[in-house]
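Missing here is one protein chain; the remaining ones are kept as they sit in the complex.
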Amino acid sequence: MFQALANPQRFMDFSRWAAPLVGIIAVILIAMGLWLTFSVPEDYQQGDTVRIMFIHVPAAYMAMFCYACLGGASFMGLVFRHSLADAAGRACAPLGAGFTFLALVTGSLWGRPMWGTWWVWDARMTSVLVLLLLYIGYMALQAAIDDEVKAARAASILALVGLINLPIIKFSVDWWNTLHQPASIFRAGGPTMPAAYLWPLALMAFGYMALFGSLWMVRVRSEVWRKRANGLALQAAG
Amino acid sequence: MQNLAIIRGERLLFQGLDLSVSAGEAVALTGANGSGKTSLLRALAGLIRPHAGDVRFEGPQGKLEPEDARSQGVHLLGHQDGFKATRTAWEELLFQVQWTGGTEASARQASARLDLDRLAGLEVRKLSAGQRRRLALARLVASPRSLWLLDEPMAPLDTARRAVFGDLMAQHLAGGGMIIAAVHDPLPIAARACDLSSAMGPSL
Amino acid sequence: MNGFWVMLRREMAMAWGRGGGPLLALTFFVATATLLPLAVGASPARLAAVAPGSAWLALALASLLSLERLFERDYEDGTLDLLALGPVPLEAVAFAKGLAQWLTNGAPLALAAPVVAVALGAELRLVPLIFLSALIGGLGLAFTGGIGAALSLGSKRGGVLIAVLVLPLFAPPVIFGAGAIEAFAGGLDWHPALGLLAAYGLAAAALGPFAMAAACRNALS
Partner (left out) sequence: MLDLDPGKYGAFLWPAFAISVLVIGWMVVDSLSRARHWRKEVERLEALRSEAKDPSRP
């Protein structure tokens, strides 16, 4: 499948109909998810704040998912030298950073009533914060190098190094968490969650994923157009 | 090299370039600035990846792997000579010679040959451009590598030094070596001209 | 003489040479540590609690300093072109540079770490472990930092950019390094933490050079 999409023109034809379609699917899923979010019974302990979980957990999941996509695009870019893979990486990072930022903000708002503070160095929140720093590092490196091809390759190398380090960071933060034992608010996740909550969570997660997929295609399309425009401008000047 | 094409920053420098150099031969690359002379030399040295076409090396026993050929058989002398300003001429020459396969003895010999001995103790930043270029040439002489890739080697040299350099090049060719040099004014040795600006074959 | 040793000898000579060697990094290390009591007050109880941790934090920041010198100068004056055509691949060159960075920058900092920690109120019995964790941690910091240095070649803002790229990757060594000391201080078993620190360092030393070489080739192209 990847080889087929590697050629820019075929990707543009494919994404012309795929992006809007996936976008519509995303809207439907998120709408249903939100509807359920506000109709499921509140948590006996957390009260209504548990509803924030339905926008926090998908965002935190997307933060990781986008970085995996970023790593995949970087690998394709480095190994197979697809210019589209570089465009995919460049397009994916801001979206991933957005979801990561969302995960941090909603997580802090969700925990606020219980912790009494706006931020607690909880294992999961800390690793999401480090992930946000990795995204910012990727984008900073991409912006710092003038030559676009070199910038894309350097950023791809960084993304792969980050991808290899991600599980290590996750493990080290969890290990560090056991050393310091702060309160963890995320006991709600996992099988102990009442069945009624599973539906909105799944709908929102898939909704976010579809949203990301559609926006990613849109941004890759704009990257392809930007490169074409640069080429034309160069020719006009040349 | 066959059907070589190089793109730098989305600009096609040249394409469809076919050129083969055999032992004892010299090629002078000419062409306007920005026509890709330096990029071609760097592509031959394996630093730049050509957009199309390939570079092949053949040794006495037949085809050589590009990596081996480049790590043992290629000297690249660019605009910058890679010397650290705060280290002494001798320290730098010794490192560069040992790094490219020469020995301390061959370094001493080359330094004497290019009468650099009295500069040995000086820090590189105290040397003139011509002296630094002779120091770089000493590396070429001290470490026996068959292919010399030279980027405007004559620029900082005065006429007397050019003659000395001409002899060195002639000797290198006589010993079965090869030279590809990007130049503006003609080389002091017989060399086949290859104009890059005209090497614009059918558009890609 | 094997290319690797020629390279290592040169890197060591250059690091110890006229550049004053690790003096700058050591001064920065001590300066950062002295700012701590000025910032949080000098009450021994409060300082002692954070002494090992902040010594480790200052160590990580100090190891960032000389990273820019690792590749940038060779890239700018044309040496990197020569290094790419040497008898050993760029990966070996990168490994030599990382090793030299650890020996000429990491080791002195590791020697200074206990002094700084004790000055901040750490108990004397922690000194051997602080030195050990700083030395082992230095390996990971040197090679991961080296990746940042190589990646930022050709960018306009070297120094700060390197910090932004590698500080998130410094999370594991800082956690395991400081964690080992804290575990020891708290009477817990500190061996696993030190083991993980060593594992991170060795992995960085094994994998880092590949990323550094790829980044150098990218910058050279």
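The chains carry the letters A, B and C, assigned in the order they are written, with residues numbered from 1 in each.
The working rule: a residue touches a chain if its C-beta (ideal position, glycine included) is under 8 Å from a C-beta of that chain, and two chains touch if they have at least 3 such contacts.
Keep in mind it's a predicted model, so treat the numbers as computed, not measured.
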item: Displayed chains contacting the withheld chain; value: A
item: Contact residue for the chain not shown (choose from A:F80, A:W121 or A:W225); value: A:W225
item: In subunit A, positions touching the absent partner; value: 35, 38-39, 42, 47-49, 51-52, 55-56, 59, 94-95, 98, 101-102, 105-106, 109-110, 112-113, 211, 215, 218-219, 221-222, 225-226, 228-229, 232-233, 235-236
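Criterion: only the chains that are shown with their structure count from here on.
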item: Chain whose Cα centroid lies nearest the overall Cα centroid; value: C
item: Where subunit A and subunit B are represented by their mean Cα positions, the distance between them in whole Å; value: 48
item: For subunit B paired with subunit C, centre-to-centre distance based on mean C-alpha positions, whole Å; value: 37
item: Centre-to-centre distance between subunit C and subunit A (centres being mean Cα positions), rounded to whole Å; value: 31
item: Shared interface positions of subunit A, touching two or more other chains; value: 147
item: Where subunit C touches two or more other chains at once, by residue number; value: 221
item: Subunit C to subunit B touching residues, read off their complex; value: 1, 3, 6-7, 10, 13-14, 17-18, 73-74, 77-79, 81-89, 217, 220-221
item: Subunit B residues touching subunit A - in the complex, by the definition given at the top; value: 9-11
item: Residues of subunit C that touch subunit A when the two form their complex; value: 147, 151-157, 161, 164-165, 167-169, 171-172, 175-176, 179, 182-183, 193, 196, 200, 203, 207, 211, 214-215, 218-219, 221
